[in-house]
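Here the complex is missing one protein chain, while the rest keep their positions.
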Amino acid sequence: MIRFECDYLEGAHPQILKKMAETNLEQTAGYGNDPYCDSAKEKIRKLCGEADVDIHFLVGGTQTNCTVISAVLRPYQGVLAAVTGHINVHETGAIEASGHKVLALPSEDGKITADQVRESYEAHWNDADHEHIVQPGMVYISQPTENGTLYSKEELQDLHDTCKELELPLFMDGARMGYGLMSKINTLTLEDIAALTDVFYIGGTKVGALFGEAVVISHPALKKDFRYLIKQHGGMLAKGRLLGIQFDTLFTDGLYFEIAKYADDLAMRLKEVFVKKGYPLRFDSYTNQQFPILPNEHIEQLRKKYSFAFWETVDDSHSAVRFCTSWATKEEAVSELIRDIEVI
Amino acid sequence: MIRFECDYLEGAHPQILKKMAETNLEQTAGYGNDPYCDSAKEKIRKLCGEADVDIHFLVGGTQTNCTVISAVLRPYQGVLAAVTGHINVHETGAIEASGHKVLALPSEDGKITADQVRESYEAHWNDADHEHIVQPGMVYISQPTENGTLYSKEELQDLHDTCKELELPLFMDGARMGYGLMSKINTLTLEDIAALTDVFYIGGTKVGALFGEAVVISHPALKKDFRYLIKQHGGMLAKGRLLGIQFDTLFTDGLYFEIAKYADDLAMRLKEVFVKKGYPLRFDSYTNQQFPILPNEHIEQLRKKYSFAFWETVDDSHSAVRFCTSWATKEEAVSELIRDIEVI
Amino acid sequence: MIRFECDYLEGAHPQILKKMAETNLEQTAGYGNDPYCDSAKEKIRKLCGEADVDIHFLVGGTQTNCTVISAVLRPYQGVLAAVTGHINVHETGAIEASGHKVLALPSEDGKITADQVRESYEAHWNDADHEHIVQPGMVYISQPTENGTLYSKEELQDLHDTCKELELPLFMDGARMGYGLMSKINTLTLEDIAALTDVFYIGGTKVGALFGEAVVISHPALKKDFRYLIKQHGGMLAKGRLLGIQFDTLFTDGLYFEIAKYADDLAMRLKEVFVKKGYPLRFDSYTNQQFPILPNEHIEQLRKKYSFAFWETVDDSHSAVRFCTSWATKEEAVSELIRDIEVI
Partner (left out) sequence: MIRFECDYLEGAHPQILKKMAETNLEQTAGYGNDPYCDSAKEKIRKLCGEADVDIHFLVGGTQTNCTVISAVLRPYQGVLAAVTGHINVHETGAIEASGHKVLALPSEDGKITADQVRESYEAHWNDADHEHIVQPGMVYISQPTENGTLYSKEELQDLHDTCKELELPLFMDGARMGYGLMSKINTLTLEDIAALTDVFYIGGTKVGALFGEAVVISHPALKKDFRYLIKQHGGMLAKGRLLGIQFDTLFTDGLYFEIAKYADDLAMRLKEVFVKKGYPLRFDSYTNQQFPILPNEHIEQLRKKYSFAFWETVDDSHSAVRFCTSWATKEEAVSELIRDIEVI
């Protein structure tokens, strides 16, 4: 079985394991107060254009989303997000468990617009009974989205301007950030993102690390006491240096970008064959996730040799599925899959 | 200004005030452990066909919804409800603040169907990653709904059967229960409702009381320790007898039903004039709330003399509005409004 | 049975019922936006020395405590309180249910000191691992305390100064405020209290109202969006004018103070007989709650005719009990109890 169902099928990039082995017996302080975390933060700060940001390392995505959102919102506020957003559909209600409503906005492709944010905001404040309604308190977006799509610089600028005007902190979930940054249609740098969001994170788990997410906070009010929230949400790893070592390695000599580009390139080869084959694409993704719509019998046939994710039923005889590549996907595996699709 | 904007504009039915004055200096135990609460419970139990139910009195609707839902759900479960349901839109996120997601189902008229419940349930359990998704844990409906519409006995039976089969407790918000029970198209008795739901409540606040909601629990597991939850949610009134006195009065000699019928009848007179006038109805309500769609200039003109609630924009020149009647609405006020509409 | 077990055994002061009956059929806007609430707020503001305060009316004490504390604290903060404080022992964990730890301080008499607050604060911030520990975020006190004792002006000034210095908002629970204000040893006015706390409330439930607590907020940051929190916590009464009418009546012609003084005077008569009889006092209270320590056989004998609350076991043959007076306690009842004690 050759697996394409997600981008966390293997361990970590070998350089990470190597570094972990080399430093294994060093003694360092716990909870992220170690030189590896410091070094990783310095590298990330540099990539963010030396912005005045606080950087923290957490273990996983659900935890990170929940921690950041808890840091921002007052108890009666909710978070605006695409109805397809990870926090709305794939975190077992972790946001609600921390007391907050996800205010879901319709979305075809996983993105939301500045106009949608403004309309929600105005609808709230124009309601005579607004005190009876959850107040929009922040905006959550993902880059890339759950559907592999990307915000352009202009779209992000619009969101930023609107959020700034409405005093809604803008939070970007970057669980797959690398694949977005290296997409051939991408127009955003980490420096842009640090400037245009109030808080975002750079995903490790899905881009070469064993685990870990690097949160970058620019909004001054969110910086205060953030470590308390990390601890309360179970995200403060005792051996915090494991996170430092991983991100330090990923941001040494551009490894993070190199492996993300590798995965994106493989995904583009898959996209090409889907198009050539005449498979419609459920979402027009230029990142490591591809969402072709296949005849169900093709799906069945491919399943004998490959694993990939069911996405949704399209009609009686077709379904959308998801293929993911990653730093660890083998070129031969992709070539083999392409050949098999060509002749199916 | 003659007011029709809601059904809680006045105090309480005079018989309630009278009873409160008569008993004012009696000494009774606090927190609902008094003879008036006992007597009111007995009367409600009788109306429920002597069902094996526990009855509790709480102060308000948001509090009651939140208390009941907290009693039912496990932390990772959510409550299925119409997207227009009170808990989803008008409680400032009280359900989420208690840790639970409202799983909103589309609804045109405020109602949801047994089929929708089943589809949601199946969609959840058929998802390979269902542990990453909030689990449907109960069903919330309102009778009448926020839109004045009613479940028929058949529809409620269907919901009951489906919920029973899927082991989802069924909860009915009856904040305006009286107006539903006395509607000319109603097919349900309190006895039916006690038999077909796991827990429901009979609203006092909007049907003649100063305040108060009577929760009726038939599901055995929900009965356990329910008073702890009332207290934790701030719903255990120190002078609990005030609730007992009110419900005891309302359920003496059918007062509750009589005053609800009075309000429904007045609402039907309004409905008639709306139809005659050619105003479309946003929802086809046979209860005390009416939702005509008016030209905006008519709205402006009527506003000089009457207050009523804006509901939603229909098009550039029309809006839906809400008129409510209650036990306290004066017949002359309705007649005057009708005359003014006829000549507008 | 003559009852002394608490101060919420009867209904409301007759003037309140009278006013409710007189205004019963008036139509007013809901949720506290009515002229009676406005008038009551004006009177309270005047009593607070025309301070720049926001005033809100809630239904009950647990709800009020929980709403205020939620308004103040960040998610990782806790509230410092006497171990005997109401929020720590008698609210079924409502504070914890809203996500916050009660940081209990030892107390012999129900009071805490400025020094205790400072020590807790310093212990927290001096701990190298303070991010692993709940951060003290505010201070909760009661006036009178659960034990009937009172803070002097000097003690409150000390708490205020310390809290100000440490940036810990100071919250005073005044569920029995009236009995404190009118105590013969009291040194604090409402004006003092408004100046020396960040938020406090004036209890109605236990001092002549059917129910209701008037929250007075001076801290600017707490004022923002407070009504959202009231609604979320189920404290926004639909017929909000009921609260306005009650507090407006209580603060007309000094009724609130007059009835509290009446109760305190009766309690002092009880205290006198306890002392004369040689009963030790568990707490030295000059308010409407009295806590004598009685031989168990005396307790048994008195229980045949009177109800009063068991407080705690003192030794094998003695227990502390609580007698409460209120605006509704009859002078004859007190005289009869005194005579019975004298000859027991």
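Letters are used for the chains, namely A, B and C, taken in the order the chains are written, and counting of residues starts over at 1 for each.
As a convention for this text, a contact is a pair of C-beta atoms (placed from the backbone, for glycine too) under 8 Å apart; a residue touches a chain by one contact, two chains touch by 3 or more.
All of these numbers come straight from a predicted model, not from anything done at the bench.
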Displayed partners of the chain not shown (whole complex): A, B, C
Residue among B:Asn24, B:Ser70, B:Gln157 or B:Thr252 touching the omitted chain: B:Ser70
Touch criterion as defined above, residue of C:Ile2, C:Ile133 or C:Ile338 at the omitted chain: C:Ile133
Missing-chain contacts mapped onto subunit B: 31, 70-71, 74-76, 98-99, 131-132, 135, 225, 227-229, 231-232, 236
Residues of subunit A (touch criterion as defined above) contacting the omitted chain: 1-3, 6, 8-12, 14, 17, 20-21, 23-30, 59-63, 66, 91-94, 97-98, 205-206, 210-211, 228-229, 231-239, 241-242, 328
In subunit C, positions touching the absent partner: 75-76, 78, 89-93, 96-97, 99-102, 128-129, 131-135, 310
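As a working rule, only the chains that are shown with their structure count from here on.
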Centre-most chain, if every chain is reduced to its averaged C-alpha atoms: B
Chain centre separation in whole Å, for subunit B relative to subunit A (CA means): 42
Mean-CA-position distance for subunit C and subunit A (Å): 50
Distance from the mean Cα position of subunit C to that of subunit B, given in whole angstrom: 33
Two or more partner chains touched - positions in subunit B: 91-93, 97
